[in-house]
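With one protein chain withheld, the remaining protein chains of the complex are depicted in position.
By letter and in written order, the chains are A and B; residue numbering begins at 1 in each of them.
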Amino acid sequence: MGNHALSYGAMLGRSQVIAAYPITPQTQVVELLSEMCADKTLDAMFIKVESEHSAMAACLGASLSGARTFTATSAQGLALMHELLHWASGGRLPVVMGNINRAMAPGWSIWSDQNDSLSQRDTGWIQFYCANNQEVLDTVIQAFKVSEKLLIPSMVILDAFTLSHTYEVVDIPEQEKVDEFLPPFKPEITLTPDDPHAFGGLTSPEHYFELRYKLQKDMEKVEALIEKTGREYEKMFGRYLGIVEEHLCDDADLIFITSGTMGSTAKVGVDELRKEGIKAGNLRIKVFRPFPFDVVRNVIKGARKVAVVDRNISYGHHGMFFQEVKSAVFGHSDGIPIFGFITGLGGRDITPSTFREIAQYVREKEKPEENIVWIGVKK
Amino acid sequence: MKKKNRAQKIIFKSEKEFPLMPMSVGSMLFNKTGAWRNIKPVIDLENCIQCGICWKFCPDVAIIIEDEWPVIDYDYCKGCGLCAEECPSKCIAMVEEEK
Partner (left out) sequence: MSKEKKMRLSLPEEELMNSGHMACQGCGATLAMRYVLKALGQKVALCIPACCWSVIDGPFPYSSLDVPIYHCAFETAAVSASGVKAGLEMVGDTETTVVAWAGDGGTFDIGIQALSGVAERNDDILYVCYDNEAYMNTGTQRSSATPYGAWTTTTPVKHFKNRPKKDMEAIMAAHRIPYIATASVGYPEDLFKKVKKAKDIQGTRFLHIYAPCPSGWKSRPEDTIKLARLVVQNAIFPLYEIEWGEKYTLNIKIKEKKPINDYLRIQGRFRHLKKEEVAFIQEEVDKKWERLLANVNGNQ
């Protein structure tokens, strides 16, 4: 299942310290990792912490000591870690974390929704949104490499149940080849008495600014590094990850912009629309942070209309992918109408007919009349 | 003493000089906390019994042992008075700082 793909990624990546707390629908990730540590398939220390906040705290301590660390969580757990997400990025600690996108409570939900991870988009973490189990495994391994090179933490994100619990055939690379691709984590500076430093001390206005400037500057190098790492991975394992997945966008009049598993559903929707003579296409964004401004602009520049589909909402504003796409396009690709749709919150099913409905709506309008078009709400 | 002489205030002129993560690259020894005090301890070595108690109870490591005798490092002594208070032979006097 998708969760196990995360575990295998963490195992093949030779994680050294894992600290995690169970939460539906992430539990299988940590259960399998627990077994792997117990039977020594994975040589790692598994700290069975008593909360997600402690999970991230333990990972940060271990990462600072020079160990490769991994954890996984979802929704409430991710929110509980929030303070420490800032710590990871500000402290330049390359923790890799799996997050299962699950709706934030209340109402208490275990089903798919992107608000949990998108609420953390400002914390300085690289964010990957996956749509199939193979992608999950490949992304985790590459995330270690990218994170450790630039010392910025990453999260690899899966939809609850639709991806986390769906079984698919996955090609599991050989450990030796992964070792060749991903050398051990050997940071220059770590917490050690042989070279004592005080990390994370009181930082005055004289100094804080430059430290954060440096983080952003390094974030700006991430996209190119993901591409480069992706090409290296392709050479060794035959699969290229990429920043986005384009499906029939070249000649499309209407492009859907999607993420996660609904991006796969969108492809089916696109194919159906194409059969009816509608030139639809789908752009699935795989890397959300750093946001791929140029790639997105480039793909949509030939389209007549763009429909961004969000499984999330920033209350008092709009869908978050919608916000970000519009900001990417502002001042460029002038004039392409960008429509924002919100659907699927709390795990409400997204099907190919969702995309037909969206296409129908867009066809009837010259340009967007509202910033949020709700699809599927019982009004 | 050597450590003290090496410590200096650190000024970064550009972001390039900053370490990547916020970490210390210098010692607080540059910070002469002696400037904090209003009264200072003076040891009367004639009556000192070399018990080491003043050295032991100094929170600022401002009493060092030189040739078996306690010596106050006035660069750092904050004038808390613990040495004078704890000295069993009462040979440390707290006197007003000269202006």
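Here is the rule we use: a contact is a pair of C-beta atoms (placed from the backbone, for glycine too) under 8 Å apart; a residue touches a chain by one contact, two chains touch by 3 or more.
Everything numeric here is computed off the predicted structure, so don't read it as measured data.
Asks: Of the residues A:Lys149, A:His165 or A:His207, I need the one that contacts the missing chain.
Replies: Of the listed residues, the one touching the omitted chain is A:His207.
Asks: By the contact definition given up top, give the residues of subunit A that touch the hidden chain.
Replies: Those residues of subunit A that touch the unshown chain are 16-17, 19, 44-45, 47-51, 53-54, 57-67, 69, 83-84, 87, 190-193, 195-204, 207.
Asks: Since one chain isn't shown, list which residues of subunit B touch it in the complete complex.
Replies: Interface with the chain not displayed, on the subunit B side: 3-4, 7, 10, 12, 19, 22-33, 36-37, 45-46, 50-52, 55-57, 59-62, 65, 68-70, 73, 75-76, 78-82, 84-86.
Simple rule for what comes next: only the chains that are shown with their structure count from here on.
Asks: Averaging only over C-alpha atoms, locate the centres of subunit A and subunit B and give their separation in whole Å.
Replies: Distance between chain centres, rounded to whole Å: 53 Å.
Asks: Can you tell me which positions in subunit B touch subunit A when the two form their complex?
Replies: For subunit B paired with subunit A, touching residues are 12, 15, 18-25.
Asks: Quick one: in the complex, what on subunit A touches subunit B?
Replies: Against subunit B, subunit A makes touches at 90-93, 151, 189, 197-201, 203, 207, 210-211, 213-214.
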